[in-house]
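Only one protein chain is missing; all other protein chains are in place.
Showing chain A:
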């Protein structure tokens, strides 16, 4: 196919799309969902929050940031306040009505309450381990043990 023909075909495709608004809006929703699907796979831990980790703009988001910091977890954070499409899109994606939202290994884990309870029960350490992340709290605990000679170092 010559370049000219390809160019014509592309132009035609663009015009066709514009002339059917319902099709474009369908495409838009699909795109937002697949964009989020890519985002949650991009790192082992992904957080959707209000504000950024250095400056959370909601107490619940801040709690999530503090918990992950305690575990020494590196994660992707997305600020829903700076992206209106994402703010609604993430709620639809995970069928969860509130922010923050935490994903581990691409799986939706929960919001602030669930992460806090997982942190308190020790389940978070286990969930991170399954994702191949060693929690800093666990390392600190085993270091303490090995220092006192009760357990051999890693």
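By our rule, a residue touches a chain if its C-beta (ideal position, glycine included) is under 8 Å from a C-beta of that chain, and two chains touch if they have at least 3 such contacts; residues count from 1.
By our rule, contacts and distances are computed from a predicted model.
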Given that one chain of this complex has been left out, which of "Replication factor C subunit 3", "Gpi16 subunit, GPI transamidase component", "BolA-like protein K11H12.1" or "NAD(P)H dehydrogenase subunit 48" is its protein name according to UniProt? "BolA-like protein K11H12.1"
From A:68, A:86 or A:112, the answer for touching the chain not displayed is A:112
Residue list for chain A contacting the dropped chain reads 50-51, 56-63, 81, 95-98, 108-114, 117-118
